[in-house]
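Subset of chains shown; positions unchanged.
Chain lettering (A, B, C and D) follows the sequence in which the chains are written, and residue indices restart at 1 in each chain.
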């Protein structure tokens, strides 16, 4: 029962063409339909930049292309994540204007004119090693597509702590930090101790043996000795970016 | 090497009483000491409200009282967390003005005058069941002590989904949400789909059998089907509050 | 917004004392309140026998007594589960008419007159060893309090398979079977192959070493080679009984 | 020792051609053989709809076809589950009348005339996301083949709770519900709180990172905060359908 139908029903009650008992009965059977219109504005705001995201695993290249065509037709934009090589090729052919990020495995068709920046400051993506780059780049691309200014600070793992310390200025200027690390997952603890801004830690599945596909890094981040470090699932660059967008668009 | 000593050294160089070579040698041996003054302002800002926190486990009641006396003398305030019954009794006797929250196991001596609110909106603590209240209250007390306006929405577990839906207005008005749940850890997923603000999920060790001391809830939260849900460690009400404070004090 | 208030609102709309726009606004702000009256009948049916259940862990004996007094005053009945020894003593003193089952750690005050049997046949509780009895008895007491006829078949572990086979008649006559076992968790597989009725498997934390507090039994039950065996959490006699009640009260 | 042979033996005893001692000796050596005829009726009832199920993994397409030919010759029906693409192709060629469900990876040759509905009401398959559909469809096909009326309610994950609430009527009308979800496994908790009918939760291996191939969802379901939710193994749509059939065919 959408907004129009509820208004119509109330009008009928007001006009006396529907009894209050009958109105109650109809409301009883569709008790939550009207939630929709109540939530739609907030949802749209929330989902702005999300709604055109296509998660590719489990879909054939042809299926992805078809979905993207529908999205492009409707909104002039789409973002495909975790695209395989063949999917990237087919999307590149079909949408020459789309930006393909091979490292991130993303294809992004930016709306024209571009979506305005909505955040209040830069989202800084920090990563430990070169193997963490695919996840870091996924976070970067998604955060950008959601309207955030994105900065990058890569290859600053804690085993070479001086490289991180040399970039303290970049850390201080960020509004939100997404810190990506595999193996020992130590980087967010160090970063969390250096800044007062929110820190979102993303464990990656980089490593072997007792890294257990990123579990070692995940546990380290959940047990960070820096107070207030927040964690998302292993390799979940998308989730980190979505969380950063929630934070960065905080109503003033 | 603190700020004063660096200034003094530079003065000596300027006066010629210390050669540049000798100055370099001294700087070389203490290469990071001057970090302190560079970071102290930010650190103070970050730690405002943190520095007087006493984590009680592993300390005797007498030790806790002694530490709190020192903190109260220095800053007029302290916050003791995870205090045992005897520790609460002794702190209550020693500091009649302190607020004892038995559910949260906290004792808080508020500064006089109280610390001004620093956040830009309310931090809403949402919890699923009555057994989750100790963690929820710890988050509430800590967030309050860090200068945030705190609101509570308790006992809205997903098995009675209507109770949560009835309180959508409170959810919408929050700047940051801390969602506390044990057992199936499902509440943050539902809340995360209803709001666009940042959601911090706190798994609790409530449950038995295959809850594994909160691991079931933790995993559910890390795998939330609502995009951008952030997670802290099991029972970590303190960490959730600290993260909320980082978010809520975002520079305008 | 409960049923009465919605009726009143609609009356006001019908009388013209509230405009349809104002009515929509009020509905918009309380979008799910009316769920309550829609669900209340079903909920009451579902919760019949549940609503007076008090889960004792984490509550002092005095707290339990106070809650039970309130429940007894309101409905003439209560069921306390996982009661400690002192709680059992205090409830026995306060409610001499209540039935104390020390093995199950339950105290049950039956309504007067007793609740009629609601199920369509017996719920049979089957258990493997004497150590499983506390969980089996919890299931039995709870199922009984929810209005089910309860039968028991105890000490029929698979290492003495003949004892189980000798009781095939009892197995065949059950409408629902709750099969309780620790250690190797093998009993539900054998029972599941002998009957066509629903089988609810309850792993118990009985065992040591690599039983991991019931995980071994839980995994065995989830991997039962008998098709259609259903599983609840470790030691969850209450949950098994609640599920049996759902099944046994299936509308005809 | 089947029924005929036992009857013959007893006849021989009655005629005096076999002594009671010799008869006892023969019974002693085959002590359980006569179980067969005692159980065969119930077993047939139980297994009706099961006996023609072919679990394809580990079998070559040719082997599956051969088994299905034998089943079809014997009973006019078969159901192949988890069939690979090549197996589906070959079965489609050999049995043009069979129904191929590519999503469920099943091939079903319905008996002619169709098996009558045996259940007392609809089995409702509820699923959270599109990635859960293969498991949901397997449950649907198997439940149907076992003689149950099957209804579907798909794509009602808890992150969009309003979509689920809008379909409360369908939930209320189901006799048994099979709720399929991956990732956070939260859906059965919400559904379990909305209905009084039996709820069978099926975790799926959908997800990545700390979903551990469905373990996160499995644990969430075992710890459901809705009382009486029942659980089967990860991805076990077949088992859920078999359990639903046990429940739905409860003797009246």
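Quick note on the criterion: a residue touches a chain if its C-beta (ideal position, glycine included) is under 8 Å from a C-beta of that chain, and two chains touch if they have at least 3 such contacts.
Note that the structure is predicted; figures quoted are calculated from it, not measured.
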| item | value |
| --- | --- |
| Copy count for the complete homomeric assembly [4 present here] | 8 |
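Note that in this section only the chains that are shown with their structure count from here on.
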| item | value |
| --- | --- |
| Contact-richer chain pair (by C-beta pairs counted) among B-C and B-D | B-D |
| Between chain D and chain C, distance of the C-alpha-averaged centres to the nearest whole Å | 25 |
| Whole-Å gap separating chain B and chain C, where each centre is the average of the chain's CA atoms | 38 |
| Whole-Å separation of chain centres (CA-atom averages), chain B against chain D | 50 |
| Multi-partner residues of chain B (at least 2 other chains) | 165, 168, 194, 209-211, 222-223, 227 |
| Interfacial residue positions of chain D with respect to chain C in the complex | 32, 35, 38-39, 42-43, 45-46, 50, 120-121, 165, 168, 172, 175, 194-200, 218, 222-223, 227-233, 238-239, 241-247, 249-252 |
| Partner chain D, residues of chain B touching it in the complex | 128-129, 157-161, 165, 182-186, 189-190, 192-194, 207, 209-212, 215-217, 219-227 |
| For the chain C and chain B complex, residues of the former touching the latter | 29-33, 35-36, 39, 58, 203, 205, 213-215, 218, 233-236 |
